[in-house]
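Mind looking over this structure? Questions follow.
Missing here is one protein chain; the remaining ones are kept as they sit in the complex.
As written, the chain order gives the labels A, B and C, with residue 1 at the start of each chain.
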Amino acid sequence: MSHEKFQECIEECMRCMMACNHCYNACLEDENVAMMIHCIRLDRQCADICSFAAHAMSTNSVYAREICMICADVREECGNECKQHDVQHCQVCAEACRTMAA
Amino acid sequence: MSHEKFQECIEECMRCMMACNHCYNACLEDENVAMMIHCIRLDRQCADICSFAAHAMSTNSVYAREICMICADVREECGNECKQHDVQHCQVCAEACRTMAA
Amino acid sequence: MSHEKFQECIEECMRCMMACNHCYNACLEDENVAMMIHCIRLDRQCADICSFAAHAMSTNSVYAREICMICADVREECGNECKQHDVQHCQVCAEACRTMAA
Partner (left out) sequence: MSHEKFQECIEECMRCMMACNHCYNACLEDENVAMMIHCIRLDRQCADICSFAAHAMSTNSVYAREICMICADVREECGNECKQHDVQHCQVCAEACRTMAA
């Protein structure tokens, strides 16, 4: 039951985690890394809550729904930050953060 | 800043994680394991949110406070379950779940 | 780079995590739960290392390769255990543990 009910949402979280961690790595290699600090911070935080949300859903935990709600807020915050940076990895990450299966 | 402000609470979460995982392992070895199913489930869930709360606090994440609030609810639920089982590991776990630094 | 190089393997780990956690939940509901203890233990351990392997790969961590090697061993051990249980969720999990992208 659990993993079927949540499967689409879990996969969505994993895609967002991958996009955030890719953006995180790319931001750290940016020539103007000082401009990317807030993005780097949010990328890590967003990737980590996405990963924990996937875990919470796949274990059918009592807190799965609440974690997903926090996750949605952080994705919005991370997506808004990424949207402001005119480089491909940030735009891709902003798009991944905006896409919601839940 | 971050890890000092939250340090006591982080250590508290780690102690609870250890108690829950110890109780989880002991419940799985119990002769009447069928009686311990709900305890096993909550032990894992509580240990995992404690670990994630420690992570969120030590990274000074935007969601640290919200995760701690969920964590407090789960600890209460897990502690109430454990309290009902008259074996030492459950009583120890119930006590760890009740102790709150935050 | 990182998330492209490892993308297939990450998705594979996430599928295995979902199968293991589904099997974990189903085993805890089994009428003969006492027969499923070893499976329950390995399901959780396998799910958790799969999740951490996905994290390690998507962050392009120095230890990604070593974690994947441990993950492969645990999947084999978990799959061998699941194979012995003639219920659908265990057979599905055994299959997921056997499929390797890496």
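Everything that follows uses one rule, which is that contacts are C-beta pairs under 8 Å (C-beta built on N, C-alpha and C of every residue); 3 or more make two chains touch, one makes a residue touch a chain.
Please read these numbers as outputs of a predicted model, since none were measured by experiment.
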| item | value |
| --- | --- |
| Contacts of the hidden chain among displayed chains | A, B, C |
| Of B:His55, B:Lys83 or B:Arg98, the one touching the omitted chain in the full complex | B:His55 |
| Sole contact to the chain not displayed, among B:Ala19, B:Val33, B:Ile49 or B:Ala94 | B:Ala19 |
| Residues from subunit A at the interface with the omitted partner, ascending | 28-29, 33-34, 37, 40-41, 44 |
| Interface residues of subunit C (partner: the chain not displayed) | 42, 44-45, 48-49, 52, 55-56, 59, 61-63, 66-67, 70, 73-74, 77 |
| Touch residues of subunit B, complete complex, unshown partner | 1-4, 7, 10-11, 14, 17-19, 21-22, 24-25, 47, 51, 54-55, 58-60 |
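FYI, only the chains that are shown with their structure count from here on.
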| item | value |
| --- | --- |
| Pairwise touch network: line, ring, star, complete, or other | complete |
| Per-residue multi-chain contacts in subunit A, two or more chains | 55, 59 |
